[in-house]
Structure formats: C-alpha cells, structure tokens
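Dropping the structure in here first, questions after.
Note that this complex is displayed minus one protein chain, with the remaining chains in position.
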Amino acid sequence: MNHSEAATIFNKNEKKVNWHDKALWFVRHKRDKSAHSVEGWEELRNLGQGIKAHTLSNLDNYLIQFEENALKNGVQVHWAQDGDEHNRIVHSILKEHNAKKVVKSKSMLTEECHLNPYLEADGIEIIDTDLGERIVQLAKETPSHIVLPAIHKTKEEVDELFQEHLGTKPCGGDPQYLTGEARKHLREKFVNADAAITGVNFAIADTGGFVVCTNEGNADMGAHLAPVHIACMGIEKIIPKQEHLGVFLRLLARSATGQHITTYSSHFKKPRKGTKMHIVIVDNGRTEQLSRPDFRASLQCIRCGACMNTCPIYRRSGGHSYDATIPGPIGSILSPGKDLTKHSSLPFASTLCGSCSDVCPVKIDIHTQLYKWRQIITKETKQPYVKVMSMKMMGDIFSKPTKFEKVGKVARWSLRNLPKGIINSKPNVWGKERDLPSGPVESFDEWYKNRK
Amino acid sequence: MNGIKTENKMSSRDAILSRIKTNKPDLLELPIINVDVFADSRNIVDEFVLKVEVSGGHVIKASTTDDIFNQINTMFPEGKVKYTTLENTAAFNTVDFDTFKSQKALENLDVLVLESDLGVAENGAIWIKDTTLPMRVLPFITKHLIIVINQTQLVPFMHQAYQKIATEDNDFGVFLAGPSKTADIEQSLVIGAQGALSLTLFLR
Partner (left out) sequence: MFIEIKKKLKLYNMKVGLFIPCYINQLYPQVGKATLELLEKLNVDVVYPSGQTCCGQPMANSGYENESVGACNNFVKNFNEFDYIVTPSGSCAYHVKKHFDVIPQTDEVTKVRNNVYELCDFILNVLKIKDVGARFPHKVGIHKSCHGLRGLRLGSCSEKVTPEYSYIGELLAEVSGVEIITLNREDECCGFGGTFAVVEEAISVKMGKDRVQDHLDNGAEVITATDTSCLMHLEGLITRHMQPLKVLHIAEILNSVN
C-alpha cells in the first residue's frame, strides 16, 4: 500500500486524526517554547550541522579512532555490513554468554535490522523496556514515531492491552496507574535479565565512549544490572570529541520533546567490573547513502523526531502510513535510498512546505531532498502511463504560449458551462471535496490586450 | 572476536571502512565552538533551581550537612532502607554496602543520598560519576534519590560542563535531570517510570 492509500484509510476516522494531530502539535509547541528560550539557538544548529558534516567527511578515520579507544577501554567491537550480519553478531554474543532473557532499550537500528524476530526465533526472550516500545511490542505493532513509539495509541487502548497481557485492572486509561503497573512488570524483567541491549545516541571518537539518552531510566536499569551490555550503533552516530556533546545534548531533547535535556544522559566508557560490554557498528546501507552528494546530509540526523512533530502530513496520516522503520520527513529521504520502489510514494507525501528543514536541529535540507528524490523516482521506477503523458502534455503546453492560450480558453469555457455533476465526476479527484473556481470569461491575457 | 568474518572476503570492518573512504566527500572543516554567543543574562543559581523544578525535582537550600540529614530524616522516617555515600555520614545508613550484592536488597533501597560536583543551570542536569558511585545502578534503582551539591559547582551551559569533565577520566557518568519520567501514554507526564520516583536536591 502506498502512503496516499494508507493516509486515506487513517483519515476515515476524522476524530482520531484530530486527536493525533493535536497530540503531536502539542509536542511541536513545547519544542518551540524550549528552543526560543535558548540564546543563540540558530548558532547551535549551525554547529550541530557543521560538526556532523565534518564528521561524515572524515568518518572512516573517526571510526578507526573510536574502535581503538573502545578496545583500550576493554570494550569488544564488532562490525556489521547489513542487518542480517548485525543480528548474527548479537545472537552469537548472547549465545556465548548463554543469555536467554534480554532487555532492550530504545534503538531504531535494531528495529531497522528486525532483531527481535531474529532472536525470538531461537527462543530468546527479548523485552523492549521503553514504555512506548513495550506497548507496541505487546500490541504486536511497530513504533509509529521514533521518540514517541505509541503516540498512535489512546490511553483506553493501552488500558485494554495491559489488561490482556499484564493482568491489570480496568482503569479507564489512567496513565499513572498504567505506568506504575508497567514499572512493576519491567522491574522483574530487569532484575532477571541475562543481557541488556541499548542503542547509542552519540559515540565519541576521542574517548571510545558512548552516550545513551532516556527519560525513563530503562537503558541504565538494563545495562547496570545485566552481566552483558550490547550497544548497537549505525556508523553515523560518531562525533569527534566529548566537548561536541555540549552542542548535541543541548539540541536533542529540546527538539524532541521540548525538555531542556533528557532525564538521563548516560556516558558509558568501560564495562563495570566482572561484566562484558560489546559495541556493534552497523552499515546497512549508510555507506551507500554517503556516496550520494544530494542525500548524504540525511546521515547527520540525530533522531529527535522534530520533523515528524512539525510535519502537517505526518500528523494527519500517522507514522504507520509510511510503512518504514523511520517514518515522517526524515524517513522519506532515508528510505528511498534503501529500496526505491518500495518507498517510491514517500517523497510525494509532502507539500514541500519546508517546516521540517527549519525545525531540524542539524539543518538537514529535508524538503530539498524530497524534491530531488522525486526527480529520481520518476526516472527509475515505473510510473502510471496517465501521469507520464499528462506531464509531457503540460510541459508542451507551457513551452508554447499560443497552445497555452487555446487550452486555457477551453478550460475556462468548460468550467463556466459544464454542469457541476460532470465537472466533479469521479476522474476529477480535486472535485471530490472541493469546488473548482468558476471559469472567467476573460483571461488576464485577453483583458490586458483589450485594455488600451 | 572482531566481527564475523566471511571466508575469502575482506572483513566487514575493512569493507565498511573502505566504502566510506571511497564514498565520503572532501574533508570539511570542523567548526569551533564559541561559547560567547550563548551567553544570556540569567542568574545561574536561579536558573538551575528553576530547571531542576521544571524537570520534576525538588530543590531545598541548606547550609550544613547536619541540617541536610536532619531534613532527610524528617522526609523519610524510620523503617526505610537508606544509604549515603557522603563523607562522615555513615550513621545515616541502615544497610552495609555489602547487602547490595543481593539483587533483592538493591530493589528494597528506599533512599539514596549522593554528592555531585557539577550542575548545569540551563537544564538542571547534575553530573554523577563512577568515582563517587559505589555501584552504577544505585541512582536508578533507588526509589528516592537525594543529591547534595554546592552552589559554587554550578556552570551556565553544557559547554562549560564538558570543559570541566574533560580533565577527568570517568568509566561511567550520567547527567541526571529530575526523577525518571515518561509521557508514552497519550502524552500525559507520569513521574516515576523505570528509575527513581523522586529527586530532591540540596543546594549548599
């Protein structure tokens, strides 16, 4: 199903659309308040952009430096070319430690690699410990947002889900009660876990350390209790120096939720005594994206989700309508690089309003990239014959003024004289819910000629 | 174990690195951070207090360690499992450190008192590091977290915080802002998700 079809289905329930739009607009609004309270916000964005762009231009050396330092810190480093290799590496580490019960904090990378089903197939229990992720895991869904995974679910839906899976009492969707019950349920998982998996927000080349940000404390509860900690990161998570965290931690939470910083920004460097720490560095299409000059800036993304919250289309179509691990504007420029045909409708799920680019803390030119993907998609994937022909015709009309004048005349006459029933008949998608302007007798051209 | 090697092929590490080398753009300059552009006129103590409260923490101004512990004892009376890492306050502890070797005992920890030497005004974050932390999990697993910090240890922005940390060698450290929280159910803020249920900050 393409984005438009999925969005049409989502829009059948206008009340839910309004609810979804409002919930995300609220987050965007909090982001505004928070960003506007920072002196030099735009300079901070410039720095974020500049540091990331520099890092990408020297990425191989920074990765080598990172690995060297991580090894010195007593951390084991693994490299995976694709999702499958990533899954095999994680699996083999777990096997090596005979780990059967695993807790995992939020990591979009492991979603991208489909790690959970891979491990579950071998009988390993893997529990997502971020509350939102646990909700979608219990519902057998995927996250619909990278920061707010269960933003598409109402509290009543969560209530029912918890009754079914956690044996909670009906509570009318009381978030306090439901969160409390989830805490008890997850506490038991943390205490008994054989291994913890986390994502990585930032990996620091010159220390070999990495930072994981959460609000719930779930990454820390997992990593500090289990005997094995596996941190999975895409190659683009590298930053050169620890001091650069000063820039990114100022940008990240404010852009994501409007908080001034996440509750926990945990800096891991060495494993604690008697335990093991592993880092898996994953490519999975990133080096290919790096090769595309028009699109490589998409690798600057720090996964704050601000472009989703601001996107008027995302807010009204829901994250699942994108059918991609990363939904929304940033996903729509990342996903075509992985599978152009599958994701060919995504760059068109935008009015090119540009709000995403202006909200982006690292200044990715998202809407420009959407425009550029469109040019590639129409060339490299099969397009409907009608679309191709109509574009050819339009191109021809607009290059010939006399033709343009004639076609305009016919169009205006039709709008004036044809009955509304015909004008708004099925092939005219515009007319389903919108009237067309009534055709004026005179075009501007004609008026101008007759004027003097 | 360095990645999973496929036979007769370049290791994944080398393959990734060589692709990056081929695909990366020409070297771009690394920008220099000029902290001056962020300077605002806010009073850092007031700002810090405000931001700790915004993040869900409570701030109490205090003068002496005795004063602080008297207040804590009033807040958390008898029957609670309490532990402190502050110097000369061992009498406050209701358990030995060794008890934490059992997971169960860890889970029973009610009140943990820690000291920090770095707080950030712009966001209320407090730096807790390995060297002052007998076990990494403690500030997360405790039900109530209390942190003592001196006003003189506050810096305005994260930039200055990292300048200070740069001279240290920490195996683990965390910037902590308020108690654990979530808004994953319909954007309703709930304090006390997987980590500490409350954070109280004593500002000396």
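Order of writing sets the chain letters: A and B. Residues in each chain are counted from 1.
Convention: a contact is a pair of C-beta atoms (placed from the backbone, for glycine too) under 8 Å apart; a residue touches a chain by one contact, two chains touch by 3 or more.
From a predicted model like this one, the values you see are computed outputs, not experimental measurements.
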Partners of the unshown chain among those that are drawn: A
Considering the whole complex, which of A:77, A:313, A:334 or A:364 touches the chain not shown? A:313
Among A:15, A:36 or A:426, which residue is in touch with the absent chain? A:36
What is the set of chain A residues that contact the non-displayed chain in the whole complex? 3-4, 7-8, 10-11, 14, 17, 21, 25, 32, 35-36, 38, 41-42, 310, 312-313, 316-317, 347-355, 357-359, 371, 374-375, 377-378, 387, 391-392, 394-401, 404, 408, 411-412, 415, 429-430, 432-437, 439-440, 442-445, 447-449
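Definition applied: only the chains that are shown with their structure count from here on.
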Would you mind writing out the residues of chain A in touch with chain B in their complex? 23, 26-27, 38-40, 43-44, 46-47, 50-51, 53-54, 56-60, 63-64, 67, 73, 76-81, 85, 88-89, 92, 129-132, 135, 148-151, 153-155, 158, 173, 175-176, 178-180, 182-183, 186-187, 190-191, 215-218, 220-221, 224-225, 235, 240, 242-247, 249-250, 253, 257, 259-270, 272, 281, 283, 287-288, 290-291, 293, 296
In their shared complex, chain A is touched by residues of chain B numbered 1-4, 11-13, 15-17, 19-31, 33, 37-40, 51, 54-55, 103, 107, 120, 122-125, 135-137, 140-141, 157-159, 161-163, 165-166, 170-188, 190, 192-196
